[in-house]
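Down below is the structure, laid out as structure tokens.
With one protein chain held back, the other chains of the complex are shown just where they sit.
By written order: A and B. Residues from 1 in each chain.
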Amino acid sequence: MCNLNTLLSSQTKQIVNLMRHKGILSKFIFVTLFFIGCSVQLLAQSNESGQISSILQVQQYDRAIHIMAMLLIGFGFLMVFVKKYGRSALTATFLLVSILLPVYLSIKTLGIFESRGEIEQFILAEFGAASLLIAAGAILGRIKIFQYIILGLLFIPFYILNELIVVEDYFHVIGKVADTGGSIVIHAFGALFGIAAAVSLTTKKDMETPIQSDATTDKYSILGSMVLWIFWPSFCSALVPVEAIPHTVVNVFLALCGSTLATYIASVAIRGKVSIADIANAALAGGVAIGATCDFATHGQAMIIGAIAGTISTIGFAKLQDKQQKFHQIIDTCGVSNLHGIPGIFGGLAAIVVVEGLDISAQLKGIAFTVALAVVAGLFTGKVVSLFGRPKEIYNDFAEFQDVE
Amino acid sequence: MCNLNTLLSSQTKQIVNLMRHKGILSKFIFVTLFFIGCSVQLLAQSNESGQISSILQVQQYDRAIHIMAMLLIGFGFLMVFVKKYGRSALTATFLLVSILLPVYLSIKTLGIFESRGEIEQFILAEFGAASLLIAAGAILGRIKIFQYIILGLLFIPFYILNELIVVEDYFHVIGKVADTGGSIVIHAFGALFGIAAAVSLTTKKDMETPIQSDATTDKYSILGSMVLWIFWPSFCSALVPVEAIPHTVVNVFLALCGSTLATYIASVAIRGKVSIADIANAALAGGVAIGATCDFATHGQAMIIGAIAGTISTIGFAKLQDKQQKFHQIIDTCGVSNLHGIPGIFGGLAAIVVVEGLDISAQLKGIAFTVALAVVAGLFTGKVVSLFGRPKEIYNDFAEFQDVE
Partner (left out) sequence: MCNLNTLLSSQTKQIVNLMRHKGILSKFIFVTLFFIGCSVQLLAQSNESGQISSILQVQQYDRAIHIMAMLLIGFGFLMVFVKKYGRSALTATFLLVSILLPVYLSIKTLGIFESRGEIEQFILAEFGAASLLIAAGAILGRIKIFQYIILGLLFIPFYILNELIVVEDYFHVIGKVADTGGSIVIHAFGALFGIAAAVSLTTKKDMETPIQSDATTDKYSILGSMVLWIFWPSFCSALVPVEAIPHTVVNVFLALCGSTLATYIASVAIRGKVSIADIANAALAGGVAIGATCDFATHGQAMIIGAIAGTISTIGFAKLQDKQQKFHQIIDTCGVSNLHGIPGIFGGLAAIVVVEGLDISAQLKGIAFTVALAVVAGLFTGKVVSLFGRPKEIYNDFAEFQDVE
């Protein structure tokens, strides 16, 4: 990373310094925005035709709406728990979604990508937004608001590259990976990218600043968590063929039931009392882990995968954050490693047991490549974002928002 | 009840005492969970085939998602009004849903039940979860968190028995009952079960502990109420044939408009001022009452049924809770008798006027059986749950949650 640092320092810092002045930065972003607006071409129309095809696309759209509720209300309110940082968390959520969707869709109109229906393309963009929001969760509170936009712009090409190589197997180096609901390419990728970016971004001063969680906002966190829970089956089944949807969605619900029960039991067993943060977070680990196998698992397997994921995730939140609190919590504000990272990789590995006829080598290569790319890309992105400066006071709305008490 | 008490005291108390120690209890629940996981078989596939059948199932799934929003956000946040008990109420909601769905689905895979599509079966499980949440609303705040799981486990067989006898008329003793949206078998059953359980559970000390409602959480209650209002038509029309859905859903919306307007008028007329608790609760009574006739009533009838139900419910909240406040409020924390009990039975009786060619005898027998079973089962369940001990401090998160101010 040292070479990279030197390289970037010499070349980029000067440009960045110029742009730091608000006027220029605003114009730069505005021009970017305008460019995006112009470059978003009419997306490729679906090849299928007829009324049934339209009906199926509208059914996909209903799931796209469910996913959008997860992105804004789900992820947004789950991140409100950092004291004095609620406005920034919600604004960042809005901006990350708003920058990713058009830029992702623009890039996907380039010739090299497979032509798809508009809604299918849009759902793929939403998947990218979910992964980006997970990544942002790791560094939440330690960058300025406009840096979230830069984070998003840098995240997109790496995410699409991983999608191209692991999901679409564009270069025929991986093989067929089981990951319908994105345990690997959405959750684990986002979490590892975010943690790696956090490592690049974190200074000594950060390490000494404790994150205060806000007891009065825990109901908002639960609201965010419930929205994610409710709509998770639509996330996993968004692009599944219509015949496979009933089995898939029941699987996802059962995995979530399993992780919710396991989270309660593990939280009491480890801590002695229930932690509402465990309930809000680890209860969702079943959704993360079932992603890779949601359309293959039996209902019983789904519930067991969920229960194991909930247990692992709760152990992560309860044990790791106790022991290595200083290091761990500072690096990973929202604990995305516990909720998305480890359960995501566990889900990807569970496919080896669950999916009949799985290409095990491809599955392992897919996981390994995703992990490697996410870490490298995250380290790079964190370094670049850090060049745009740091907020004077971290974890605080004060510097950037009006009317803050 | 004395015999029952003696019987249970001698046999069960010892087992319970053994299990009370956290270690054993946790393991017990974990093993139960594992057993459930393994026993959830692949649910029966729908008999219909082809793409249209799949499309119809996915449309049912959209309604299943709406119902899930009602269960978690709707019921959960409507119960947040008890001061200092918000975390417990939301955690209990999560656990009740997570225990009921897999256990209900497991039992329904036993040979004696009719084979159904996966989504249809899942929606029936959600109906059961709604009824259980209503029951839990009556005793909210007076049991420990893990006792909600025991409450759920005991509730399920009774609920399924009532479903078998009244809805499916398995033993041919009742006849055909009009109750599409569950006024009788979901709302009245849950409310009466909960109140009966509360009678078994309530001690003298409880009677002396006033429930403090939390003025700062009333916006959360309204949020829960609005989520229930918005998605109620999907609850009532969840399993209605596709052709009948438009008429059914408009009926449910009109019934809700009727009860909302009537609640405002009745609240001002009785109290002199509006009570936000009336608005949050009684405004929903139209949804409860229209359940029995939602697919038969004309739009005008639907609105009138809603207006009457809203008026009755508001009188219940405003008058009964004033006069018999001590007894009534202690027994029924959330006032489920006023919102689900009386409006549910009223809805069941309204079918006699509204539904042409109704088997009136069957309708009355269905209501009577449901009431009787709910009361007996509730008394029994309350007694068993009480054997597992009581929280040291009722209506308070403190004993069981970390980081409570």
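The rule is simple: a contact is a pair of C-beta atoms (placed from the backbone, for glycine too) under 8 Å apart; a residue touches a chain by one contact, two chains touch by 3 or more.
In this text, all values refer to a predicted model and were calculated from it rather than measured experimentally.
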Based on the whole complex, identify which of B:I276, B:I352 or B:A399 touches the chain you can't see.
-> B:I276
Touching the missing chain, which residues of chain B?
-> 52, 55-56, 59, 62, 66, 213, 215, 218-219, 222-223, 226-227, 229-231, 233-234, 242-243, 245-247, 249-250, 253-254, 256-258, 260-262, 264-265, 268-269, 271, 273-276, 279, 283, 298-300, 303-304, 307
In the full complex, which bits of chain A touch the chain not displayed? Write them out.
-> 22, 26, 29-30, 33-34, 36-43, 46, 51, 54-55, 57-59, 61-62, 64-65, 68-69, 72-73, 76-77, 80, 86-87, 90-91, 94-95, 97-99, 101-102, 105, 117-119, 122, 145-146, 149, 217, 220, 223, 400-405
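We take it that only the chains that are shown with their structure count from here on.
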How many angstrom between the C-alpha centroids of chain B and chain A?
-> 35
